[in-house]
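Have a look at this one before I ask anything.
All protein chains but one are shown in place.
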Amino acid sequence: MPEIAGNEHSAARERLAARQAELLNALLAKGPAPAGFDEQRLDVERRALLSKRRGIVRMLGPAVADELGDRFRPLFDAYAVEHPRHAGSRAREDAAAFAEWCRASGELSVNRKARWKFWQSN
Amino acid sequence: MVTPMTAQGTQLSPVEVGYLSAGPGRAAETALARLLDAGLVRVSRDGRVSAVHQHGHRGNTPVEARMHKSVQTPVSFNKVVKTAAYSTEMQALHRQLLNDNLMRKARPRAQAWWVFLGAGVLLTVLGFLLPGFFIGAVAFLLIGFWARGSSPVTREGKAVLKNVTASDRVLAVALYGFAGNVASQKVGDLFELSQSVVKMIPLKRKKKSAGSSCGSGCGSSSCGSSSSSCSSSSGSSCSSGSSCGGGGGGS
Partner (left out) sequence: MAGITDLGVGIGWRSEIDLTVERLPGVDFVEIVAENIHLGNLRGDQRSHLPESVRLLLERGIPVLPHAVSLSLGGADQVDLDRVRHLGEVAEAVGAPMVSDHVCFVRAGGLESGHLMPVPRTKDALDVLVENVKLAQRNLPVPLALENVAALLEWPDGELSEGQFLAELVERTDCWLLVDVANLYANARNIGTDPERFLDEIPLERLAYVHVAGGEQHGDIYHDTHAHAVLPEVLGVLDELCSRVKPPGVLLERDDNYPSDTEIASELAAIRAVVDKHRA
């Protein structure tokens, strides 16, 4: 990873990397709380990040959110904590993965066309 | 806004006028026109409709309220119309029009209705040669007439429609659709909608009367597409990484 400067800077990068990874792991992937942080604030941040992620997935896939209705939020929250976003991944991939996860667990109908046919026949 | 009265003296909403004029698709377009007219939604250049956040305002009719709710996150113009056209609120509106005797359960037109008519005409001609054919001619003509189907709009419904003029831009949509013309002006222009947005609504049939199908074309098979409303746009504020704000409402 660190290539630019001398050893001192490499060491600084490594120390920082460990701390940042520990924080994100705690906030996004159920990791242990890093030392020295206010636990309550970690909780606030965890919820804020989750809420933002949920909002983006809802925006990118309104049809999925509509079909899930009230189940959207608890399902998404369950999905999110098990599937933190990988570095460099895009929000759209997150939305697609969530829909796939819902289908795999039977929460979302696999063939959505059938539903539309039902409406059309009315 | 002046909308016509029925014989019983009930006021028709523009959405109902749209339904009588060209079915649930047109009614949905009219609901969208109402929301645009009231400043409750906005449309972007790429044709995504989103709710304008104001306190309390949700639209006047159930169809409008439902549509307003459906665009809390942006939805493409054609999908907004499609979704509303198939909504339970729209079905309720249809039932209301049936109850008011403005519409009736339509007999669908048989695909080969003209075959019966043709046979009837032929038999009529033959009837001049051999009068016995007249019996068959009458029968075939009757079958042909029956197979031609019936208009879903009742005489009263048509009478009401006849009195409606495009006196404002919402009624212009009800009568002609966003893609139509009124007084040699494009109806879409009245809402400052570009033609590329207006043309997102597929015009499948140009039937003047309303059926149980979507009059102004909402029944394309693309209904089942599960693509998200903004998958084709490049402009969502979240394509990668994070936007600067957000993270709010952590409760």
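Residue numbering begins at 1 within each chain, and the chains themselves are lettered A and B in the order written.
FYI, contacts are C-beta pairs under 8 Å (C-beta built on N, C-alpha and C of every residue); 3 or more make two chains touch, one makes a residue touch a chain.
Given the structure is predicted, the values throughout are model-derived calculations rather than measurements.
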Listed residues B:48, B:66, B:94 or B:169, member touching the removed chain: B:48
Interface with the unshown chain - residue positions in chain A: 1-5, 8-9, 12-17, 19-25, 27-29, 35-38, 41-42, 44-45, 48-49, 52-53, 55-56, 84-89, 91
Residues from chain B at the interface with the omitted partner, ascending: 39, 42-46, 48, 50, 52-54, 74, 192, 233-237, 239-251
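The definition used in the following text is that only the chains that are shown with their structure count from here on.
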Centroid spacing, where centroids are CA-atom means, of chain A and chain B in whole angstrom: 39
Complex contact set, residues of chain A against chain B: 44, 47-52, 55-56, 58-64, 66, 90-92, 95, 99, 112-113, 115-117, 119-120, 122
Parts of chain B lying in touch with chain A, wherever the complex brings them together: 70, 73-75, 86, 91, 212, 219, 223-224, 226, 228-231, 236, 238-240, 242, 246-251
